[in-house]
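This is the structure I have questions about; it appears just below.
A protein chain is absent from this complex, but the other protein chains hold their places.
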Amino acid sequence: MDPAPEKDQKWEPKIIAFLCNWCSYAGADLAGVSRFQYPPNIRIIRVPCSGRVSANMILDALKAGADGILVSGCHPGDCHYISGNLYARRRFALLKNLLEFIGIEPERINFSWISASEGEQFAELVTKITTRIKTVGPTKRLVKKIG
Amino acid sequence: MKILKLDDSDLKTLLARWYETRDLFSPVEKNGMAGWKRIEPLEFVEPAKGVPKTSLKTFFFPQPETLLEYSARPGDEGAYVPRPVKEKARERIILGVRPCDARSVLLNSLPFADDPYFKAKKDTTLIVGFTCKQPCSTCFCSWAGGSPMDTEGMDIAMTRVEGGYLADILTKKGEGLVDHLLDNREASPEEKEQLKTLREQAQGGTGSEGGPAEILKKKNLMDLYNAPFWQGLADSCINCGACTFLCPTCYCFDIQDETIKGKGRRIRYWDSCMFPLFTQHASGHNPRSQKVQRVRNRFMHKLKYFPERFGPLSCVGCGRCIRECPVNIDIREVMRDLLSIP
Partner (left out) sequence: METLFSQATEAIKREARALLESGEVAAFLGFAKGSIPTVTRPFVARSPEETDKLIWNGLCVMNLANYLPGLLKSLEPARRPGEPPPEGPLPKVGVIATGCWSRNMVIQIQENQLIRERLVILGIDSPGMIDRRKLESLAGGKEIQAIEEAEKKVVISGKGFRLETARQEVLRDNCLTCTHPSPVILDKKIGPTMPERHVHEPFARIEEIERMDADSRWAWFQKEIECCIRCYACRNACPLCYCPTCFVDDSHPQWVGKSVDPVDTAIFHILRAYHCAGRCTDCGACESACPMGIKMRLFTRKLQKDCLELFASEPGLDINSPLPLTTYGPEDPERFIINGSKQQGTQGGK
């Protein structure tokens, strides 16, 4: 993680975005080449498929101090591996509910479908979740600290 | 050293006095379960019976213990160079300690004899023990080499008698705690006699010389190792670490470095011989890959290897493992089985 921001700076959330290689990552790329503006709060991790993203990874990001999580894959029916995102959809539904159940703010955990042609929508999505996460403030729960 | 007779108000005054310069700890009900907690002097209640669920070892062998610290920011001066942790050396008094738990500290001092971390904790901790009137059905301290009236490992040993406590002052440090009372609260000869009788009664039938430690030391290692009953234990065992983590004399640990956001620390944390990872080699080979081997190791260590190396059993007979084992593995049965091997 980056060093902690200077005290006089305004807090900006750090959002870890797990983007599938075939759709959402390409969508993010399109947003870039199309010069769509979106907040610089996300740190992208490219994954082969949204089905690859495990609960371990999401919790690890939260433990390391991520203020929010975004997992995005292909739209249902468009998965490069036919059904990876459909398995993921079931798993994410349960995980999101479980994390909310134990008291993690629902705003922090976000899932989305973005296709390779949805550059504009990607920019819009990032703007939306950054605003959402700003409303709940810096993450405290599940952040590991030592010393 | 002296034996004092204290009434309940003496004890209250003492606790308040000790609290001024030291931290007090005692068993408390927490979440419905007895554990150890830092207390205010007025909170202290003598535990009715038995030992709290968790053992005394957390005070001397904390979970985790930070051994070293370091900065993990490349730009910092001395980055990645480990340095000792600055400990606040406030003295602690642990109240309500039973003889078995007090004895566990002494047993753990044997393997940790040269351990500066253990020693530092021991040096700043005073133990005010309360001897046992009522043993639980899972208690077997006499068998393990102790006694319900034992004072080993304590600085002061309190024994409940009519009208208060007989406080046996056992160490210099213990004497320091009650120095202002030494001259005007000395117990009468009758009271001292009473304490002596209580102790003798409690000792009855122990006979540490012929105790399990001595007998097992003389037995052939391989006969015990190859005994047929281990498989039966492994059949029931689920290989969790409940027994080892609740045990006051299980002291195995692992060490690792944790680095988070520019800060690093080297921690020592409890490990358990019940876990396969305990003996996993870097090569992937595991000399104790089978459950039966791990179960056997726990008991062989406590009852054979430890006595051979240090003398006593690595067990104080507190009965925690018997009470909390989810599948009722009973160390007393294991001892009996081992003793019955010719």
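Letters A and B mark the chains in the order given here, with residues in each chain numbered from 1 onward.
Keep in mind that, in the parts below, a residue touches a chain if its C-beta (ideal position, glycine included) is under 8 Å from a C-beta of that chain, and two chains touch if they have at least 3 such contacts.
In this text the structure is predicted, and so the values were computed from the model without any measurement.
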item: Residue of A:Ile15, A:Ala66 or A:Ile104 touching the missing chain in the full complex; value: A:Ile104
item: Selected from B:Leu15, B:Val51, B:Leu170 or B:Leu246 as touching the chain missing from the view; value: B:Leu246
item: Touch list for subunit B against the chain that is not drawn; value: 30-33, 35, 48-49, 53-54, 63-64, 136-138, 232, 235-236, 238-242, 244-246, 254, 256, 258, 267, 269-270, 272, 275-277, 291, 322-330, 332-333
item: Positions on subunit A where the hidden chain makes contact; value: 55-56, 59-60, 63, 75-77, 83, 86-87, 89-106, 110-114, 118, 120-122, 124-125, 128-129, 141-145
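In this section, only the chains that are shown with their structure count from here on.
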item: For the subunit B and subunit A complex, residues of the former touching the latter; value: 69, 73, 258, 260-265
item: For the subunit A and subunit B complex, residues of the former touching the latter; value: 1, 3-4, 64-65, 144-147
